[in-house]
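Heads up, one of the protein chains got dropped from this complex, but the rest are sitting where they should.
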Amino acid sequence: MNAVKSVTNKRNEGDSVQTAVLGVSGYSGAELARLLLHHPRLKNTPPVFLGRPVAEGAAAKEELLTALHPQLRDGNGSAGLKIEPFSWELLKERGVKVLFLATPHEQSRAYAPLALEHGIKVIDLSGAWRLEAAENRAVYKFEDDGTEVAKATQAKAVYGSPELHREEIRNAELVANPGCYATSVILALKPLTEAGWADTERGIVCDAKSGVSGAGKAPTAKTHFMYAADNLSAYGVFGHRHTGELLEQLALNSDEIVFQPHLLPIPRGILSTIYVSLKETKTAAEIADLYTKFYAGSPMVRLFGAGNLPQIQYVVRTNYCDIGFELDKSGRRLILVSCLDNLLKGASGQAVQNLNLICGWGESEGLE
Amino acid sequence: MNAVKSVTNKRNEGDSVQTAVLGVSGYSGAELARLLLHHPRLKNTPPVFLGRPVAEGAAAKEELLTALHPQLRDGNGSAGLKIEPFSWELLKERGVKVLFLATPHEQSRAYAPLALEHGIKVIDLSGAWRLEAAENRAVYKFEDDGTEVAKATQAKAVYGSPELHREEIRNAELVANPGCYATSVILALKPLTEAGWADTERGIVCDAKSGVSGAGKAPTAKTHFMYAADNLSAYGVFGHRHTGELLEQLALNSDEIVFQPHLLPIPRGILSTIYVSLKETKTAAEIADLYTKFYAGSPMVRLFGAGNLPQIQYVVRTNYCDIGFELDKSGRRLILVSCLDNLLKGASGQAVQNLNLICGWGESEGLE
Amino acid sequence: MNAVKSVTNKRNEGDSVQTAVLGVSGYSGAELARLLLHHPRLKNTPPVFLGRPVAEGAAAKEELLTALHPQLRDGNGSAGLKIEPFSWELLKERGVKVLFLATPHEQSRAYAPLALEHGIKVIDLSGAWRLEAAENRAVYKFEDDGTEVAKATQAKAVYGSPELHREEIRNAELVANPGCYATSVILALKPLTEAGWADTERGIVCDAKSGVSGAGKAPTAKTHFMYAADNLSAYGVFGHRHTGELLEQLALNSDEIVFQPHLLPIPRGILSTIYVSLKETKTAAEIADLYTKFYAGSPMVRLFGAGNLPQIQYVVRTNYCDIGFELDKSGRRLILVSCLDNLLKGASGQAVQNLNLICGWGESEGLE
Partner (left out) sequence: MNAVKSVTNKRNEGDSVQTAVLGVSGYSGAELARLLLHHPRLKNTPPVFLGRPVAEGAAAKEELLTALHPQLRDGNGSAGLKIEPFSWELLKERGVKVLFLATPHEQSRAYAPLALEHGIKVIDLSGAWRLEAAENRAVYKFEDDGTEVAKATQAKAVYGSPELHREEIRNAELVANPGCYATSVILALKPLTEAGWADTERGIVCDAKSGVSGAGKAPTAKTHFMYAADNLSAYGVFGHRHTGELLEQLALNSDEIVFQPHLLPIPRGILSTIYVSLKETKTAAEIADLYTKFYAGSPMVRLFGAGNLPQIQYVVRTNYCDIGFELDKSGRRLILVSCLDNLLKGASGQAVQNLNLICGWGESEGLE
């Protein structure tokens, strides 16, 4: 554990850290690679990019990062970067201190406990370690759920929402990076639920819409251009697996909130429209004040003034979560609009934000 | 009024009627022209297309329909069709029996009473005559509101939703064709509100999304490709003018329903996601049965079975309104999804459906 | 052969014919189904829709057409239409006279000769029978090329471009429906090459762009929304398999023409920009006159006047091929622009046009 601890508390300008990324083939992996390659603290410490372990008896195969993602080609020497076969020896040899897992859920369940054992901190972008309650985890059907290792690992996991758990993340060994939809809804609602202003008995409605990158890189009937373009469709009705994150982080029960996602015909971006009844009449100024105070010190949340709602185009390719609202004349019905880029604040950008916290750096370094 | 009456009750295969369209320059006007030019009853009776009246002292100017809308060019002789300057003499001379107004609200306020006076039936696509309650009309700021003529005209107007007011439309002199958003929400909710199943005290949430053609043909900052593409934005919060139609047609008060529109980066199509709490526990079969009975005899509504929600791509370029739903395990929370093409079932297609009713023809003639 | 002959020469209003469609799962198949279901001659004779033959020992499996293509649901009874397992017995039993093959090339090679043997006319939408010269066919690598059956079948095939081979098609047993790109280029160039006006020694350049439906329904890396959206890419450089059709139909050798396709981020439509040097100076009026005469009697080609080029939006969802041009000041350099919908005039619409010719019906029936 000493190795893990030693990462923390570095705060000098010249500090750096050796990172590694397992799973760089998807959209989040590519964005994470791009962010880390341009991070000011990592100029001289490019991440180790890792692919599948070499199968027993097979020859090691390396691939160029830019062959997989041509858009990463630049003059910074990225041209020579390789994706190397994963092994714990390699991580040790390179002195890796923080490992990003941009892997499927099941793989993250397997790799995270082993990394901690090797004294390597983990930032996991999957849903493997986000949920404390077994009933919320049930949707993932983890094979190892209930084992001692899984319980011990879950106990170390911190939900990686810097705006909610900044201090725990600074000292975390395992950061469970939040889901994209979940981030947009939780950041919009948390000030309200924490203050006890929402009349949750009347039910909160979260109508969320996401670009196609959220559906992953695998070609399927639903990611075909002809299906997604010129279309809009609702999916995952009453059962999207991000729902558990909302319940736990907002301390709500499942009767108090409905979450409904839709597939937008755009590459990236999420907009959530959230309908809340208030227990007591409030003014717009009171609402604005509540949010301003809650997000003081949170550089990656941008609050919008009255009459000026956020839009997807303002957040695409940024790590911001933009939040705006309108209150009706009665002062009792509130509509919140929350936008973010699902691959950045909803995935890789938030992961880098968590890296910054772990390393004691400025929270938004490498993200503006 | 005799001339008006005489249109009704024509039911023979060979029947036709002389129509006219005022305001053919917009998207709805172009779709209306296309539908009427291909309507089986109107093969030998093309509509009279009308533009602005000739200004005093100016020379009459005619324009080719296909110069304005090149996509209307076909081998049916559409090439020669002219847009002629409006005058009541021209309408009389051509024997026009039904006049479509695809005009701005204020113009429809002016033209409709005069047409009725000339014994011409009117199908108005604007919002001019849709609303009975003065407080709901207030949003339009009609200058003539409260005058005797306006009151008398309003009294003759029938809300042109065939599924709700089929019989009144058959005998109407003035049909107020519904708004696009309003149609999608009203058709989805009417069976439920009429049956008294919705727990309206908990509030109904209607989150609606529309393609850009709904914003009209005028080039503005918001219809610019760079604004709309790759984006999603909410607008008209707590104040969209279709709200009044929802209240009147669903017999709700403004505390019982929230309607929130969004601008989708697609040319056409509306999807409304509607969240309802039920007063009593129901089964999916009961819900399905309620809708099946309500829409028996309504050829332009397609009901979707469980686990198979409608999508915008299924309705684009059709006159259908597709309605589907999912009920949660508790049997108390219902999500309805309703889709239509805003230019067809949401405007010109529904107008032709109303023409069919007025003329005693099959309700879906010329619409499949 | 008698059965085949009997189809021809039907010309009365009430005439119909029993058709069948093998391969209805792709985009062209769905469009073909839609066109045939709404064809005025086929109101009472819906096509037989055919899927894979039943495998030996397996039970016959039927599927609803509307389960595969929900957009085909309408009030016309399409809801009950089944996709039945293919067998020659079924075709005989139903009295099928014309069989559409919307199948992969290899399957069309196998089915077409057998259909002719059964006295059934064939309209094949694949590339199986379009090319006379073995060297042009080489790109398809047909396994049966050179066999007696293949030679005999090829000898019966007529290239299904009504504007070029109208009379042969009327009497054809096997129509090889043209490729989508090929149609757009051939129709734009044929008047010019036939008149001998093009200076082919200087080389003709065809820069073509197609929507994503041209790439087929199979989900692949290139049809993924994230690949196609917000992008443009060139592909098939110096080797697209439609090139052979250009060479044969325009009587050019491969030095005289370059054809380069691109993938557009739109669902459907092709625009070809074609650059030609003229042997002698011509006026715009002379060019216009040449085309007008060539396409007199061709209802599905629309010629655009000077200064008014066609665009994809004008042809999408129509069976027209729009052709326009600009001539430079010297009168020696010509740019032609040709547009069509790749699924209609470029595939299923042209196939129905060919059906109309075979049956002696109006060439554009069911296509406007």
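Labels A, B and C are assigned to the chains in the order they are written; within every chain, residues are numbered from 1.
Everything that follows uses one rule, which is that contacts are C-beta pairs under 8 Å (C-beta built on N, C-alpha and C of every residue); 3 or more make two chains touch, one makes a residue touch a chain.
A quick note: this is a predicted structure, and the numbers were derived from the prediction, not measured.
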Of C:45, C:298 or C:311, the one touching the omitted chain in the full complex: C:311
Residue of B:149, B:229, B:252 or B:303 touching the missing chain in the full complex: B:229
Sole contact to the chain not displayed, among C:125, C:271 or C:300: C:271
Positions on chain C contacted by the hidden chain, ascending: 202-203, 205, 207, 209, 227, 229-235, 237-238, 255, 258, 260, 262, 264-267, 269, 271, 273, 275, 277, 309, 311-313, 316, 326, 328-330, 333, 335, 337
Touch residues of chain A, complete complex, unshown partner: 38, 70-71, 73-76, 230, 299, 302, 313-314, 317-318, 320, 364, 368
Chain not shown, touching residues in chain B: 27, 212-213, 217, 219-221, 223-230, 265-267
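What we mean here is this: only the chains that are shown with their structure count from here on.
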Chain A on chain C, rotation in degrees - Cα superposition, rounded to nearest 5: 180
Centre-to-centre distance between chain C and chain B (centres being mean Cα positions), rounded to whole Å: 37
Averaged-CA centre spacing for the pair chain C and chain A, given as whole angstrom: 48
Where chain A and chain B are represented by their mean Cα positions, the distance between them in whole Å: 43
Per-residue multi-chain contacts in chain A, two or more chains: 227, 229-230, 265-267
